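Omission of a single protein chain aside, the complex is shown with its protein chains in their original locations.
After this line comes chain A, so read on.
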Amino acid sequence: MTANIGQAGNPQATAARERSLMSRLLGGEFQQLPVFLSLVLIWIVFEILNPQFITSRNLSNLVLQMAEYGLLAIGETLILLLGEIDLSIAAVSAVGGAILAELAANNVNPYLAILAGAASGAIIGLFQGFWVTILRVPSFIVTLAGSLGYLGLLFVLIGQEGTVPIMSNTINAIAGNYLPAWLSWLFVVISIALVAWSVWRNKAARRSMGLPVKSSSTMWVRVMASVIVMILVTVVLNAYQGVPIAGLILIVFVAGFAWMSQSTTFGRHIYALGGNEEAARRAGINVKGVKIAVFTLAGLLAAVGGIVGASRLGAASTAAGGSDLLMDSIAAAVIGGTSLFGGRGSIWNALAGALVIGSIENGMALLDAGTSTKYLVEGAILLLAVTFDTFTRMRRQKLGR
C-alpha cells in the first residue's frame, strides 16, 4: 500500500488499495491470522474442559515445555524456507545435550560446556550443509541418515547406562530459574521502546524521502497487539514464579532470527532461494553459501534446544532426541504457516506454531488423555496444516499466472 508509480492522485489508487487489502487477506499474506485464531480456539476449548488450563502456574509450565522444540522449530523454519527439510534436529539436540552433560560431569566450566554443546550442533549442521549443497544429496536423506548416525554417537557419548546427570547449578538454572519481576519488566520496556522507535524511524525516513507512508492504522494495530501480548504474558508469568530463563532464551532467539530473516541481506537471500533458486543464482546470490549457513544455523539451534532440554531434565539421556521432538518441531514450523515448498513463512509464526503444539500437549496432559489420543490429535493437526499449505499453494499458482 505504498508507491503508486505514475498514478499518484489517481482515483483508482484508493480502489486498488482496498482491493489489495482484501486480496492480501485471502491470499494468505496475513499468515499469522489462522494460527492465532486456532490458538485462541484451542485455549478456549481446554479452559472449558479444565479450568486449570489458563493459570499462571500451568502457562509457566507450558513455556518451559515448549522452549526446547520452539528453538528447534526456528531452525526448521529456516530450512523449510529454503525448500529443504532437516530430519536430524532432534538427534542433534540430543548430541548437544549429551556433550554438555559429559563435559559438565568432567568438571569443565559450565559456560564452556554450554558453548561446546552449541558448537557441536553447528559443526554437525555444517557437515550436513556440505553434504546437501556440494555433494547434492537430497537433504531428506542426508538428515535422515545423519539422524541415525547421531543417535549412535549419543550412545557412545552417554554409554549404556542411559543417563548422565547434570550437577552444575549454572546449567540447571537455565530451565530451573526465573527472572526477577523487575528485570522482566525492564525487558518489556526495552522491547516496546525498540519497536516504537523502529516504526517511528521508518516513518520519518519514508517521509523525508518523499515515499508514500503506510497507512498508520494497520501498523499501529500490530504494534499495539504485540505490546498488549508482551505485557499480558509478563503479568501472567510474574504471578507465578516469573519469566523462566528458558522462556527468555526462546524469545530472544525467536526475535533475533526473525529480525535476521526480515532485515538482513542474508535473510532476504534465504527467502529468494526458497522462492526461485534459479533466479537467485542468476541474480548472483551465493546459493551454496546461504544453504550451508542455514544448515549450520539449524544445527546450532537444535543444540541450543538440546541444552535447554537437558537442563530441564537435569540430565542427558539416550531417550532424548526421540521422534516426538522432531515431529513437534516440524509441526510447530508448519502449523505456523511455513510452507514445505519453500519461500513462505516466518520465524514468529514458528513460535505461534510451537504454542499451538505445546498447548495441545499440555492441555491433554491436564485432561489425562492417553498417549493414543494425543498422537491422533497431533497427527490430524499436522496433516491439516500441510493440506492447508498445499491448497494455498495451488491457489497461488492458479492466480499467479
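To be clear about the criterion, a residue touches a chain if its C-beta (ideal position, glycine included) is under 8 Å from a C-beta of that chain, and two chains touch if they have at least 3 such contacts; residues count from 1.
Note that in this section contacts and distances are computed from a predicted model.
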item: Listed names "Lipid II isoglutaminyl synthase (glutamine-hydrolyzing) subunit MurT", "Monosaccharide ABC transporter ATP-binding protein (CUT2 family)", "4Fe-4S dicluster domain-containing protein" or "M48 family metallopeptidase", matching UniProt entry of the absent chain; value: "Monosaccharide ABC transporter ATP-binding protein (CUT2 family)"
item: Omitted-chain contact residue, chosen from A:G274, A:G309, A:G336 or A:G353; value: A:G274
item: Residue among A:K288, A:K374 or A:R396 that touches the chain left out of view; value: A:R396
item: Absent-chain contact - pick from A:Q52, A:T264 or A:T373; value: A:T264
item: Missing-partner contacts on chain A, residue numbers; value: 1-7, 16-17, 20, 23, 27, 29, 202, 205-206, 209-212, 263-265, 268-269, 271-272, 274-276, 278-280, 282-285, 343-344, 396, 399-401
